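Here it is, the structure in full.
Of the protein chains in this complex, all but one are displayed in their positions.
Letters A and B mark the chains in the order given here, with residues in each chain numbered from 1 onward.
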Amino acid sequence: MAAARENYFTEWRGAQREYRQILLAKAEDEAEVRSARSFSVEIRQVVVPDLDRVDRCITCHLGLDDPRMVDVPQPFKVHSGPFLEDHETDKFGCTSCHLGQGRATSQREAHALEDGTFWEQPLLPAPFNQSSCGVCHDPEYLGSRGAPVLAAGFERFRTQGCLGCHKLGGRGGPLGPSLDGIGDKGKHALPFAHVSGEKQVWNWHLEHLMSPQEIVPDSLMPETELDQAGVEGLTTYLLSLRSSNLTEALTPRDRYEQRYQVWHTPPLSGEDLYQQFCYACHEEGIETVLHDTLEVAIPSIRNPDFLAVASREFLTQNLLEGRPTTSMPAWSPAAGGLSDEEIGRIVDYLLEARQEVREVTFVIAEGADAEAGDELFREECTDCHGLSREESEASWLGDPGFQSSYDDALIGHTIKFGRIDTLMIPYGEEADGYLSDEQISDLVAFIRTIG
Amino acid sequence: MQQKITRRDFSERLAFGSFWAAVGVSFVGMLKLLKPAVMPEATTRVKLGHPDELPAGTERYFPRQNLFVYSEEDSIYAISAICPHLGCIVQRLPESRFECPCHGSKFNATGEVFAGPSPSGLSWLEIRRAPNGVLYADTAITVPRGTKWERA
Partner (left out) sequence: MPSALHRFLDNLKRVPKTFLGSVRRHGKATSDRGRSQAVFSNLFLHIHSVKTHKNSLKPGYTLGFGLLTTVCLVILTVTGILLMVYYKPTPELAYKSIKDIHFVVPTGRMMRNLHRWAAHGMVVLVFLHMARVFYTASYRRPREFNWFAGIALLALTLALSFTGYLLPWDQLAYWATTIGVNIASSPRELTDALGITQLFDPGGAIRHLLLGANTPGAEALIRFHLLHVMVLPILLFALVGVHFWRIRKDGGLSRPESADPPDGGGFFPRGGNKTYGLMAIVRGRSPAVGRAPENTVNSWPHLFIAQMAIFMAATVILLALSLAIDAPLKEPANPAIPENPAKAPWYFLGLQELVSYSGFMGGVGIPLISMIGLALIPYLDRERGGVGVWFSGPEGRRVALRSAVFSTALVVGLLAFAINFGWLREWYPDIPQLVITFVNPGTVIAACFAAWSLWIMRRTDSTRMGAIALFTCFLIGYIILTYVGTVHRGPNWEFYWSQASWPIH
């Protein structure tokens, strides 16, 4: 009975018999006719021990490398693009790029897309199969070499500031989960409870990137405001972050170069670093950003007014230590993973937006009274700067990072003159406000007691 | 009257006895083969640090080795974070409780199970002091609940 089932009723035998007919139909000379007639019906497989692949896809995908097979139905079509020229199936197998269950001999089980096929890496549909290119190659290298979606996704990743909250390779922020090996996460490692579309990993990423809170209810990740192409690109790039068993022999040249470049890296410019690590929260940095998920007002660190009185030491210290009670991480080598030179370059970049340097001339009046300052603070400031972290929509002034990097004069100056293009309006009499220097001094004294 | 035993019977008993004794001894020897002398897994020692680096009243979690270390005034102890049911990693909740996210087993502050399918509580692990003064915990050596390393 088993013999009958195997010999008469299997899918692939039918496919191979059909293919033989196609071969016969396309035969143009005696030699081709003879080879078509001698086409044997049997299981075909590619075994690549180096990559631990046993792929039986070619049992049905028979016309893979036959350029004549253009106008035939699947599964007989020739492989699209020039990929097989550099990636022969004998050397790489099929599942190295396309995933799927190589050892299977039926379509349903080989593609493993349906429920009940119990395979963690189903066939990757286009354009997500471009993620496989990124496993071996440098994504940037591939923009015009067959993986445009991947390259676009990589570019997007580097300019949206994703590393501000996520770590990759030990560098990045701590707010979100690390992205190392995220391409390896199968269906069982991701929460699918709220996914509305197909329950596949690429769709999880698509939906999550479009609208993080819908997929992960208490997520802090803001909406990316990307279009479909953007989200597909990012998904493709994320899927490429998976483990591989590349031996030296199989590493392509561009990856080789990239690997050695790490030792002698042409340094990332300050602007590059800002885009990779800061952009997501600070955006252009000129105006205050009202963050929807973090529910705080994020300081404008490239604001000319701010930069006019911010010294290099001040900026460096803030970057190194961050603001411990807020979402601003510490970026020192031990924490966020940036080197001291890189931090220096970011500071340089920030200072490029400086338009003038002003001296901080505010002088704290003697006998500044913290109690009076308390009353004033509750009247004037608590709308935005609360007394506790939870009540503050703007910067919490009790934060240790704030307290240690701002000196009294700077605080007074900021209260007096405010910051252009932000919500911090000037309060000093001599500016457009109404508080005297003594009152401001009282405020400063009180502010020192917060936290 | 004393029953005599013939030489023949005696030597028969001696022969059989020594045969069975030999079988028994070799059997016991063979049984020893079954218990491995070394476990084929990566090292289970975890460096905790010098006792001074673990001041009283602190709690540290080692995510890679899955253990919690508690420091008190005069002792230090370690509790495994691996749920005995299926090996999931328990989560630390407020009020000194642990809960396993996989099947809901709940454990109290000393690791005893009080709800869920876990067959037993969280293991307490042995802490030893190396000659250079540094403390090491060993995730392969369990000690009875309540065994703590005493500060000198």
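Simple rule for what comes next: a contact is a pair of C-beta atoms (placed from the backbone, for glycine too) under 8 Å apart; a residue touches a chain by one contact, two chains touch by 3 or more.
Predicted model, so just to flag it, every value in this text is computed and none were measured.
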Check: shown chains touched by the absent chain are A, B
Given that one chain is not shown, which residue among B:G24, B:G49 or B:G87 touches it? B:G87
For the chain left out of this view, which of A:R20, A:K77 or A:R103 touches it? A:R103
For subunit B, which positions touch the chain that isn't shown here? 34-36, 39-41, 44, 84-88, 102-104, 108, 112-121, 140, 142-145
Absent-chain interface as seen on subunit A, which is shown: 1-3, 5-6, 43, 45, 54, 56, 101, 103-106, 109, 118-120, 186, 188-189, 191-193
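One rule holds in what follows: only the chains that are shown with their structure count from here on.
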Per the centroid of Cα atoms for each chain, what is the distance between subunit A and subunit B, given in Å? 43
